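A single protein chain has been omitted from the complex, and every remaining protein chain is retained in its original position.
Naming follows writing order (A, B and C), and every chain is counted from residue 1.
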Amino acid sequence: MPSPAFRKSFRVTWVDTDAAQVVHYSNYFRFFERTEEEFYRQLGFSFTDTAKRGLWFPRVEAFCQYKKPARFNDLLEVELTIEEMREKSMKLGFKVFNKETTALLATGYVVIVAADKQTGRATKIPEDIVEKFKPFIK
Amino acid sequence: MPSPAFRKSFRVTWVDTDAAQVVHYSNYFRFFERTEEEFYRQLGFSFTDTAKRGLWFPRVEAFCQYKKPARFNDLLEVELTIEEMREKSMKLGFKVFNKETTALLATGYVVIVAADKQTGRATKIPEDIVEKFKPFIK
Amino acid sequence: MPSPAFRKSFRVTWVDTDAAQVVHYSNYFRFFERTEEEFYRQLGFSFTDTAKRGLWFPRVEAFCQYKKPARFNDLLEVELTIEEMREKSMKLGFKVFNKETTALLATGYVVIVAADKQTGRATKIPEDIVEKFKPFIK
Partner (left out) sequence: MPSPAFRKSFRVTWVDTDAAQVVHYSNYFRFFERTEEEFYRQLGFSFTDTAKRGLWFPRVEAFCQYKKPARFNDLLEVELTIEEMREKSMKLGFKVFNKETTALLATGYVVIVAADKQTGRATKIPEDIVEKFKPFIK
């Protein structure tokens, strides 16, 4: 049985586009992040909650492959899956679809490390967070 | 004798543009801010220095009037003047020119308040900062 | 009877914030625009539709007054009203609320001109668009 993916839809807004009349390539990373934030919200926590517990989740790697352009007003659907879950890091995978045409526009990932806010060192992802993530691990 | 203005030049980068193939209107406020930062740097301080002294400088008003579009690759020159200097606030005026054609593209201002980082309340702009600003007050 | 306002809610995303841990002041103009886009979508047209009819709607003025900061993860509600409707231009007013606390965070406006894409000159707002806007004129 495939693990469930988390999905989030949103419209391309005018400022997302550039003079080629398509979404600027850097903005896909912002779409990834917005989806990640909604995923955490659904799981019942946020960056600010974990920051209060002394944890940051900095990105250490980010990748995107662009297949088809997205344009102003397009309704996008971003699918998030947990590609890998390690003791101190995780890899989140993303697929960006045009929700109306169902075309796959881009795929990518980010690697995130749990870091102690004081020391900056990598630290274990707390057990309660790992538990919440488990159903979504690929 | 007119008071001197501070000037800063920079290129329009691709991500500044939108699908109308001109600079997105929100980005002029970012150009204002970048110019303000360079102005402070020339005067010998920065937002981070004043933050260490317990001061924020939040914007309370921002305005821009758009006259002609700026396009990708245009060399802009932004002129900053101090329009008003009050005890706890100041109004910075901006003019954005196309440096090559000398056309005036936009004019605007921001009103900035000195605020205590702890209480959030408006507070006096420190004397040493006022002294540095004086030559630029209109 | 008061004219109806159009309302749109969305979350503050991480990239909207700056190192003062509040929403960057330029982003309120992007919130205005995203609300405007949703308003047009509800009325049944978009920037791209009007562009096909040879019309741009460039902004000629933009203003925002900041009252309270918005922070990461805040649920915002933006209220749009048509403040003024002229032959060739209109003024859209915006109020940004924290939807959970109901606090008013910012108010502002943009003045938009209907412009012929070819000549760049101001032109009449088409009748069918004026008709759609009428119920929202203050």
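The working rule: a contact is a pair of C-beta atoms (placed from the backbone, for glycine too) under 8 Å apart; a residue touches a chain by one contact, two chains touch by 3 or more.
Predicted model, so just to flag it, every value in this text is computed and none were measured.
Contacts of the undrawn chain with the visible chains, over the full complex, involve A, B, C. Interface note for the absent chain: among A:Arg30, A:Arg71 or A:Lys99, the touching residue is A:Arg30. Of the residues in chain B, those that touch the hidden partner chain are 11, 13-15, 30, 33-34, 37-38, 41, 46-48, 71-73. Although one chain is hidden here, its contacts on chain A can still be listed: residues 20, 22, 25-27, 29-30, 33, 56, 58-66, 69, 110.
Of the residues in chain C, those that touch the hidden partner chain are 14-15, 17-19, 21-22, 24, 26, 71-72.
The definition used in the following text is that only the chains that are shown with their structure count from here on.
With centres taken as mean Cα positions, chain C sits 24 Å from chain B. Distance between chain A and chain C, defined via averaged C-alpha coordinates, is recorded as 28 Å. In whole angstrom, the spacing between the mean C-alpha positions of chain A and chain B is 34. Multi-chain contact residues of chain A (touching two or more other chains) are listed as 14-15, 71-72.
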